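Before any comments, here is the structure.
Excluded from the complex is one protein chain; the other protein chains are retained at their positions.
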Amino acid sequence: MSNVREARVTRLSMAAPDDVAPIEAAIAAGTIDPAAIGAIFGKTEGNGCVNDFTRAFAVRALRDMLRTHLGATAAEDVALVMSGGTEGALSPHWLVFEAVPSAAAPRADALALGVHLTPALAPEQIGRTAQAKAVAAGVVEAMRRAGIASPDDVHYVQVKCPLITVERATEAAARGAPPRTTDTLKSMGLSRGAASLGVALALGEVAAEAVTDAAIGADFTVFSRRASASSGVELMANEIVVLGRSAQWTGPLTIDSTVMADAVDLSGVLALFQRQGLAVGGRGGAAAAELVALLSKAEASSTGRVRGFRHTMLDDSDIAATRHARGFVAGVLAGVVGHAEIFVSGGAEHQGPDGGGPVAAIVRRG
Amino acid sequence: MSNVREARVTRLSMAAPDDVAPIEAAIAAGTIDPAAIGAIFGKTEGNGCVNDFTRAFAVRALRDMLRTHLGATAAEDVALVMSGGTEGALSPHWLVFEAVPSAAAPRADALALGVHLTPALAPEQIGRTAQAKAVAAGVVEAMRRAGIASPDDVHYVQVKCPLITVERATEAAARGAPPRTTDTLKSMGLSRGAASLGVALALGEVAAEAVTDAAIGADFTVFSRRASASSGVELMANEIVVLGRSAQWTGPLTIDSTVMADAVDLSGVLALFQRQGLAVGGRGGAAAAELVALLSKAEASSTGRVRGFRHTMLDDSDIAATRHARGFVAGVLAGVVGHAEIFVSGGAEHQGPDGGGPVAAIVRRG
Amino acid sequence: MSNVREARVTRLSMAAPDDVAPIEAAIAAGTIDPAAIGAIFGKTEGNGCVNDFTRAFAVRALRDMLRTHLGATAAEDVALVMSGGTEGALSPHWLVFEAVPSAAAPRADALALGVHLTPALAPEQIGRTAQAKAVAAGVVEAMRRAGIASPDDVHYVQVKCPLITVERATEAAARGAPPRTTDTLKSMGLSRGAASLGVALALGEVAAEAVTDAAIGADFTVFSRRASASSGVELMANEIVVLGRSAQWTGPLTIDSTVMADAVDLSGVLALFQRQGLAVGGRGGAAAAELVALLSKAEASSTGRVRGFRHTMLDDSDIAATRHARGFVAGVLAGVVGHAEIFVSGGAEHQGPDGGGPVAAIVRRG
Partner (left out) sequence: MSNVREARVTRLSMAAPDDVAPIEAAIAAGTIDPAAIGAIFGKTEGNGCVNDFTRAFAVRALRDMLRTHLGATAAEDVALVMSGGTEGALSPHWLVFEAVPSAAAPRADALALGVHLTPALAPEQIGRTAQAKAVAAGVVEAMRRAGIASPDDVHYVQVKCPLITVERATEAAARGAPPRTTDTLKSMGLSRGAASLGVALALGEVAAEAVTDAAIGADFTVFSRRASASSGVELMANEIVVLGRSAQWTGPLTIDSTVMADAVDLSGVLALFQRQGLAVGGRGGAAAAELVALLSKAEASSTGRVRGFRHTMLDDSDIAATRHARGFVAGVLAGVVGHAEIFVSGGAEHQGPDGGGPVAAIVRRG
């Protein structure tokens, strides 16, 4: 019996953070099989910062929906990754990832996906090398599940990682194991950073000795070109979704990736579009490949400059720098894509170079 | 004796809204002649909305500087156009426009500029066809001063137009001439709209009968492809800066323009770049033409959609839609330009199609 | 058999918009009887404006909780009124209103509550006198249910009212019945205004002939001193909660009310505190009465002035005027109350005088 699977990715516009109706409709129409869903990403219309409740609202609506189809236990196995913030013309949407058993022959470079949840961390491990190592092991396991043979075939690794709350910090300190920080907001960045360097370790992007406690959250010359991390209060483990290519999968989808060197760098993206036969501006002919989803990270460069010109994102006390960066980078990418229903996230510590970030494209081959 | 002039445009980064030091330095270095300055545009780092004082602060610093070089009277003749809002990576900068007498031979398609101040309007004329007609006449006069023969040679018309304050409305009503609105904010949009349709009239872009009181601020299918308008409390006249091409001017600079059909539309911009020999991403070879300045307008589409996908700009009560639109469109353009020291303004009533806007490029020919 | 009821009001801090755990705990502890719940008010930590999803998130969590206790049908009968925005030190909290059958003797001035849902409106009725009349009838019915004999005994009327969406406007127009506006945001204010004038009609605060289509949303000298209205997309009816005093009820709670004439007016509130034996600053002795809940409305005066001094709330393009007003008025009241776990809502069209608003206090008598 064949173990071949086909990865399916369905992009669906959402009318509100709890609008799961398009997913329900796709299930009813048979174009999404709920039992095959491995992960759902959501780009929701909050501020993407501390007090963004659109993420939790979306997760609640998704879990409720999944429970009606899968039962309470199996519904928990689906990785749900919400990213808040649709600045500029960014359009709220879902990305539903399925792994469907297939009788077809494997196809070269087919999109593959693997999901894994690491064991829970102790609070004092968050934002330190212990977390990076745990994530690195988890990426290896997720790659195994995805049947991705080589780190070179991995194009995007999404990690949802924990953060340090006051309660967690207190508990750890009481055990004589002080956490890296007692500042919740700071712990989010440190956790994202450690998780991303864990991805970099697993993919062989950085040497093990470069990933030290001192480097995490400080030395941004050390980074992954394929990691995307977000931290959430709801878990103490690291939830990992690996997207890559595998000879064990089939179907029309593939994935490719690049890195923006800074907020205006289109060179890699344009090369990717050419390589994959994608039309710039989205107005390709009938034969062209089709962009199913674009995933990227955005951040304001810490130098206060882009290509030598001053930006004001870090000095604007009215709009968070992450919101500025998301809207602007969304524009840079949307001009090439031809629309703005793309997945741009903020908070890119050790995810691409300072001020830049990873970009991955899921492509339906022509 | 020759009447040939050379238009010079100097783009200078500013460190703060009142940072005229770079202009002073250029004057000291002899690269700017204060007596030749016809206009100064400033992209300042405020919110670009009602309570943006960076514009007035910049104007105060500029006038003070100009007075030391030109004396009080001549300093008033320089058109000062400030546009607030440097969302995303947009970089605050000055554009200093000079008209320098030249002994050189005229050069085809050379950049030409003309400045004109219309007579003051009565409050009840603002936002109505009377204003459109006054602006139309003013554009014709500014074209004459610029030596631009045909409307087709005009590529950008900047208008600073008045608004209706409570005092002005009261005064007009007392005379039995009620103004179009007593809402100051609304009057700004109506004034920009009437001014832009005035430009459209002068350039033959719309039929005279299409410019009615009812259409101004309401029927956005009627628009100019080359107007850029901003309203300010400090004047009752319309201050007009026309940029175009003229056979009576000389020098390496030229100007070209296009229109974005919507917020992600790069087709016209890419065509302009190709036509002018500009390198996409800013990394051209030695022989390539050089982009001196990019001027454009941005706005959130009133339909709530871009290419069929919902945007959330009009529903975001935390960030003004104009700020969203400016940052996003800046990204779309900056990816092509290769940096974000570009002049993107908001508030685009009747300036390009709904959700889109005019784009002009000042180019140093290779 | 006695028909005496006791109104109970439980104020519970919430840790997040979906944090119903404190209500669950009170139910488990027997201090709240889910079957007795008539209404739940929630002050949630969103922006209180268009894109505030904390309200819907809270409602979802509340309905889910109520369903587990009451079943699906009865859960729908509980009036849920969410008000977003906890600016300044305002503290997110729930107010759970119960009507509990009691064997005790009635007590003078006891708090009474009545809930009623009017029939659904047609879109073209929203924001017009038809809505005001429907609400007026509904208030009368809610008073009857509450056993409140005289309009003078009513101290607070909360109305959740509908709004006009694009779809509703289109449907109505197709029937030849154009709605009052096709602008959703504007329809919210008009609906709140019509509903509030409906309350004023029912309570005899205004003459019937003063409530005209022209006055709704325009003539703010006509207003209710006891109405509080909010509009939501989820209903076409008007959901009414009347709070007042009744001789048919019992228990230690009573209610009193006053009006702030402007944003700094404490005179009525201080008089209420004295009348009810409440300690200013919350630091009363053992015998003093206790403030259980404070409910009020806040808005920026449309004149741009408070007591003759200019305010900048309407000109601030970075913070919505409703957020400014809520935080400021919360401060005015919290100084007297002694804490900021109080229910201050924005959007006060025809609810108190321009720039002011109604204030109601639920008091546990000493």
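Chains: A, B and C, in written order; residue numbering restarts at 1 for each.
Criterion: a contact is a pair of C-beta atoms (placed from the backbone, for glycine too) under 8 Å apart; a residue touches a chain by one contact, two chains touch by 3 or more.
The model shown is predicted, which means the values in this text are computed figures rather than measured ones.
> Can you tell me which of C:Ile23, C:Leu113 or C:Ala263 touches the chain that was removed from the display?
C:Ala263
> Among A:Gln158, A:Gln276 or A:Thr312, which residue is in touch with the absent chain?
Per the contact definition at the top, the residue touching the missing chain is A:Thr312.
> Just the residue numbers, please: which parts of chain B touch the chain that's not shown?
With respect to the unshown chain, the touching residues of chain B are 16-18, 45-46, 51, 53-54, 56-57, 60-61, 318.
> Give me the chain C residues in contact with the hidden chain, please.
13, 15, 45, 47, 86-93, 263-267, 270, 280-283, 300, 306-313, 315-316, 318-319, 323-325, 327-341
> Residue by residue, what part of chain A touches the chain that was omitted?
47, 49-52, 312, 315-318, 320
In this section, only the chains that are shown with their structure count from here on.
> When you take the mean of every protein CA atom shown, which chain's own CA mean is nearest to it?
A
> Would you mind listing the residues of chain B that make contact with two or more other chains?
Residues 47, 312, 315-316, 318 of chain B each touch two or more of the other chains.
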